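The next block holds one structure in the form of structure tokens; read it before the comments.
As you look at this complex, bear in mind that one protein chain is not there, while each of the others sits in place.
Labels run A and B following the written order; every chain starts at residue 1.
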Amino acid sequence: MKKIKPIRIVIYVFLIIMAIIYLAPLLWVLIVAFKDNNHELMVAPFSLPQSPSFDNFVFAWTAGKLGIATLNSFLVCTISLILSMLIGSMAAFGIARLRWKFAKLSLTYFLLGMMIPVHCVLIPLFSRFSSFGLNNSLVGLILPYVTCSLPVTIFIMVGFFESLPNELIESACIDGATIYQIFYGVCLPLGKTGLFVTGLMTFVANWNELLLAMVFISDDLKKTLPVSLSKFVGPYNTNYTQMFAAIIIAIIPTIIVYCAFSNQIVDGLTAGAVKG
Amino acid sequence: MDKLLRNKKAIIVFMAPGLILFTLILFVPICQSIYYSLCEYKATSITGPKFIGFKNYADLIKDDTFWIALKNSFFFLVFSCVTQLIMGLFLAGLLTNIDKGRNLFKNIIYLPCVLSSAALGLLWMFIFSPKFGINKLIETFGVQDFVKNGPLWLMDTKGFIVLPMWVIAFVALWQYVGQSMMLYMAQISGISKSLYEASYIDGCSKAKSFRYITLPLIRPMVATAMSLNAIGSLKFFDLVFNMTEGGPNHRTEVLATHLYQQGFKYSKYGYASAIGVVLLILCLLVTAFINKVVKTEQYEM
Partner (left out) sequence: MKRKILATTLSAFMAASLLTGCGGSNGSDSGTTADGVQEITWMFWDDLDATQDLISLGYKETIERFNKDYEGQYHVNVVTTNLEEYYTKLNAEIQGGNAPDVFICSPGPQLSDYVIPDGVAPADGLCMNLDDALAADGWKNTFTSDAVFTQQTYDGSVYAIPLNTAAACCFYNTEMFEDAGAKVPTNFDELLDACDKLEAKGYTPITISAGTSWCLSMVAGYLCEEEGVDLAALADGSASWEDGKLEKACENLLKLSKYFQPTAQGDTNDVATANFYNEEAAILIQGSWAIGQINGENPDFESKCGVFQFPGCERLIAKSDSLCVSKDTKCPEACIALLKYFTDDTAQKYTAEVGGKIPVTNVEYDASKAPAQLSYVMDVFANAKGTFGFYNESMPTTETGAHFDDLMVSVFLGDTTPAEAATDMEEYYNENCR
């Protein structure tokens, strides 16, 4: 029989404490969100709700406009995701596989984008978009989102396309495929793992993005989730229980997806970051 | 085949969308931003930007809030680089040494990384609210009148680095340490077992083998993780915005929130652009610095 070393116990105790530090705040918010009113929160913030109700959630979802915000977030993130994966992998294919003089140079050009904080382009973009009437529209948000996802997408996909064996493309050539068929039919399906990873990173980053969305969108019906949540503080500043419900609404979709695919997500995101 | 791959039309079709988008949305605005930073440009102005040379930068030097923001941003940078390195390595070391529940703990600690910082910022703002939250919790555990006499957390204003900054930095560590941990774990699990076995045979303790085998081998990853942290902490906005909005009295302003305030609250586009340029330069400098200092040579694995 293997002896349990005391050091092992210490490690596990420590890890359990860490897990509590990570989960307790989320649980607390969940409990408070079910409480009836502020009074209960002030008197007994840590006890279970006396008469749990969904009223706070209903309020946040409808009057707080988090419902429509969730839809907007979903729309913006999905469209950005598809566009950035398509444009990104096309450019990556062009850099990794096509033969032209400036392939390396254009890769460097794209990678520079990783070091540029989006804050720097906020003001020129805002004034430019205002004059094109793109401010206050979801398109105005999708464009920068796609652009900011390009560097990472291109970087990872270039790695993928370069690792594909030459023979694959050669044999496709011999079969008489056009370059577009090679891209869509041969290379893209093989790069699925890479696409999954970059797609995940893009989606998570855009889903949580606050600054651009806050600056570009003023119409309540077009705000994305993080913005609606942050602005929820305004009119309902002192209705704490409703705010807690709003927080839960904002994070619950991510938590559910995360619980379902946590292993793939964690590995995928890390793989992406390692390469990034 | 070569002809196929040198097809000019194909090259344009593949590259054009990306290059055009990238240039129009990122590159041109950066140049514009640099130009605006040399202009007097208010949002309400009907004449558009007016060139004034380096006046915005001269004003920046005289702006107390800018120095506070710069100080806080640097504090963040150093704090997050150091603590993420230590905590990240420590957790990665622990997790690679256990088998049962490794995935569970890993996933729990990584969880906040994928959640919205806007939501988590609000959450922690409530936890550190003096009326309920942490002070109340301590009182429940038996410390008398802690709600009345306890620290004000996010509202405190004393000291060189104010208490709210430490709180925000802690929350940032809480949220993002999973990222560093995962990076190190991936690298550590890539180290061949035989290296460790050989070292144990040579009489190395676990700590020693960590020092002489693990650390040197993950050094490139330290550089990667650190640059990620550094750029991330310079760009830091969401948590500060939702936890304190830069208050009390601008004490917790960081560069990004100061830029937002100046640009979109006071509509001083030119001035805010100057802050943006400073931020850009800092990002480039810090990345270059870390890569130069930390990433000396690559070990083959």
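To be clear about the criterion, a contact is a pair of C-beta atoms (placed from the backbone, for glycine too) under 8 Å apart; a residue touches a chain by one contact, two chains touch by 3 or more.
Given the structure is predicted, the values throughout are model-derived calculations rather than measurements.
The chain not shown here makes contact, within the complete complex, with A, B. Of the candidate positions B:Asn7, B:Ser45, B:Thr83 or B:Asn291, contact with the hidden chain is made by B:Ser45.
Considering the full assembly, A:Leu75 is the residue among A:Ala44, A:Leu75, A:Cys173 or A:Leu190 that touches the omitted chain. When the whole complex is considered, the residue among A:Trp61, A:Phe93, A:Tyr109 or A:Phe126 that touches the unshown chain is A:Phe126.
One chain is missing from the display, and on chain A it is touched by residues 63-65, 75, 78-79, 82-83, 86, 126-127, 130-140, 142, 180-181, 184-185, 214-215, 218-220, 222, 231, 234-238. Touching residues on chain B toward the chain that is not drawn are 42-47, 65, 130-131, 148, 152, 154-155, 157, 244, 247-250, 264-268.
Methods note: only the chains that are shown with their structure count from here on.
Against chain B, the residues of chain A that register as touching in their complex are 8, 11-12, 14-15, 18-19, 21-23, 25-26, 28-29, 41-42, 45-46, 87-88, 90-91, 93-95, 97-100, 106, 109-110, 113, 115-125, 127-128, 143-144, 146-148, 150, 154, 169-170, 173, 178-180, 182-183, 204, 207-208, 210-211, 215, 225-227, 229-230, 233, 240, 243-244, 247, 250-251, 254-255, 258, 262-263, 265-266, 269-271, 273-274, 276.
Those residues of chain B that touch chain A in the complex are listed here as 1-2, 4-7, 10-11, 13-15, 17-19, 21-22, 25-26, 28-30, 32-33, 36, 91, 94-95, 97-98, 101, 103, 105-120, 122-124, 126-127, 131-133, 136-137, 140, 174, 179, 182-183, 185-187, 221, 224, 228, 231, 234-235, 237-238, 241-242, 255-256, 259-260, 263-264, 269, 272-273, 276-277, 279-280, 283-284, 287.
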